[in-house]
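Every protein chain except one is present and positioned as in the full complex.
Which chain is which? They are A and B, in the order written, and residues in each are numbered from 1.
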Amino acid sequence: MHMADALVAPAVAGTMYVLSTAAAGVSVKEVRKQASPEKIPVMGVMGAFVFATQMLNFTIPGTGSSGHLCGGMMLSALLGPYAGFLTMIGVLLVQCLLFADGGLLALGCNIWNMAFYGCFIGALLIWKPIMKKGASRVKIALASILGCVLTLQLGAFSVTLETLASGVTELPFSVFLATMQPIHLAIGFVEGLITTAVLIFVYEARPELLWGVGETSEKKEGKLSLKNTVIAVAVAAAVCGGVVSLFASAFPDGLEWSMEQVAGTSELEAEGGAYDTAAGIQETTSLLPDYAFKDSESAVGTSFSGITGSLVVVLVTVGACYLFKFFKKNEAD
Amino acid sequence: MKQIEDNIRELNKLQNLQQRSHWMNRLHPLGKLLVCVIYIFVVASFDKYAFDKLLVMAVFPAFCFIVGDLSLKDGLYRMRLILPLVLFVGVFNPFFDRKVLFSVAVAGSQMAVTGGVISMLSLMLKGLFSVLSAYILIATTSIEEICYALRILHVPKIIVIVIMLIYRYFGLMGAEADRITTAYMLRAPKQKGIHYRAWGSLVGQWLLRSMDRASAVYESMTLRGFNGDFRVKRKNVSATDFLYPFIWIVLFILLRHFY
Partner (left out) sequence: MHTGAKGEILKIEDLHFSYEKGEEVLSGVNLTAHDGESIGIIGANGIGKSTLMKLLVGLKLDYQGVLEVAGHAVNKKNLSHIREHIGYVFQDSDSQLFLSTVEEDVAFGPQNYGLPPEEVERRVEEALLKVHMTDLRTRHNYNLSGGEKKLAAIATILSMEPDIIIMDEPSIALDPRNRRNLIKILNEINALKIVTSHDLDFIMDTCKRVVLLDEGRIIADGNADEILRDKELLEGHGLELPLSFSRR
């Protein structure tokens, strides 16, 4: 789901930076208002924790493949939307710097697509209303799954919009959307299940750690064991997700899968293969006019001589750099 | 699990690179950060058909990798995470956009190069350049220095402190993740991942331990007079610290508009 710098045009990146900065501004203000310096190390350590848990593989029952935790929903259920959002910004920045997951220019987009939806929508619109009158296993499961699915859907939708608005792809909107959404539906379910399991554990061990749970906490409705809850939720998820969750979970990352899926089915043998398939899907599912964002056949075309000229420039630079290094070394010796 | 080991190895590698005594490492972090971001910005701003002009932007990574003694292989390896989405987005361009831009003679026959092929290549090149540029930054600048630069740019203190803490504890937590999964796998050799029965307890207990660690960190901070504020030692600025970003940024603008 992390967007790369190559996929965003400066205007899109700038817009998303402005939006994310605004959300960050609100969050900083809110966190400062609470004025509890205690929260700062918790944010830092929990950020590192979420970052580390993203590397774990979780076996998805009955499929033999594995799912991952992204952690936005989990973080906001523990820290609240504002502190959670700021923590996610930290996680996304460190991720992009250390492991090149995402990019510096696309950071604004990534913060919006993952942190904003996960923390603000997930915590304020889903978690908080559900937990208003106290928490229970069922409510935690409901909020976690609903939260993860919905926020991932919104995130995937934004990725599609941002990429198209950047004008880097010729892929029709509907085809792009039709690949992104179902995959992230499945990813969202799995993430929701893992989040449920973790938050239920926290609820049983240290319920005071959960954010936004009403004062008038109901007595535990604990007839269901953890195992039963997980199974019940898993069945519900399988039914709702239908076929999608079955085929999508076999791949570690939905994006990778969608790539193979589209490319694989159309075989790419006939030149028109993919186009016809895509156009067919598009005709039936079109929501927006296709090529809406395609630029109007700009005059800036590449020519063969242009490429040759550029290559010469680059080669000369490379040579000059080696010379520079050579002399620098001799100087040092 | 392989991913954890890979990430820890990558982290160690970067930390070793950041601690070299190369002159590029000693440059002021703000300059390096600006050069990196502006470079990516300029690269992203090229038209999708302007492959030839975009190609010249290779001079920046070429300079830094050669002069800075960085491994191109390590830089390319960092493409792996963003590659799937970039490929997916770009790989269909040749099928949708078949306007012929020019043709090349290959083995006696004329081969037409279409707009789609060029826009796909541009996209890949943009992806490559931006990843390499970020690698140049992080291989010569530590996260603490980047945080220092962010403070100069008026990024709120709380965000900067959180970034520093995430970075400080990520290494420890990564090692912990490695130990936890190793211990798990040793007793469940036939499983590829964590069984659903252990999802809650494995992650949950680790979470509670981390919360305890967070409060220990907080205690150790308050015992040394912490009240929500961090003080940083100022860095000295030399002429090179101004010249380095200035020259690059001017060059980027020239290449963008006049080449």
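Note that in this section a residue touches a chain if its C-beta (ideal position, glycine included) is under 8 Å from a C-beta of that chain, and two chains touch if they have at least 3 such contacts.
Note that the structure is predicted; figures quoted are calculated from it, not measured.
*Asks:* I'd like the shown chains that the missing chain touches, ordered by label.
*Replies:* B
*Asks:* Among the options B:2, B:190 or B:231, which residue touches the chain absent from this view?
*Replies:* Checking each option in B:2, B:190 or B:231, the one touching the absent chain turns out to be B:231.
*Asks:* Of B:111, B:153, B:183 or B:216, which residue touches the hidden chain?
*Replies:* Going through B:111, B:153, B:183 or B:216 one by one, B:216 is the residue touching the chain not shown.
*Asks:* Just name the one of B:168, B:197 or B:235 that touches the chain not displayed here.
*Replies:* Hidden-chain contact among the options goes to B:168.
*Asks:* Can you list, in ascending order, the chain B residues touching the missing chain?
*Replies:* 15, 19, 142-144, 164-165, 167-169, 171-172, 213, 216-217, 219-227, 229, 231, 233
Going forward, only the chains that are shown with their structure count from here on.
*Asks:* Applying the document's contact rule, which stretches of chain A touch chain B when the two form their complex?
*Replies:* My answer: residues 2-10, 13, 24, 28, 31-32, 35, 37-38, 40-49, 51-53, 55-61, 64-67, 69, 78, 86-87, 89-91, 93-94, 96-105, 159, 163, 167-172, 179, 193-194, 196-198, 200-202, 205-206, 209, 226-227, 230, 234, 253, 255-256, 258-259, 262-263, 268, 271-275, 278, 295, 297-298, 300-304, 306-307, 309-311, 313-314, 317-318, 321-322, 324-325, 328.
*Asks:* Quick check on the complex: what are the chain B residues that touch chain A?
*Replies:* Chain B residues touching chain A: 1, 3-4, 7, 10-11, 14, 36-37, 40-41, 43-45, 47-56, 58-59, 62-63, 66-67, 78-79, 81-82, 84-93, 95-99, 101-102, 104, 113, 115-116, 118-119, 123-124, 126-127, 130-131, 134-135, 137-138, 143, 146, 156, 158-159, 161-170, 172-174, 176-177, 181, 191-197, 199-201, 203-208, 210-211, 213-215, 217-218, 221-222, 226-228.
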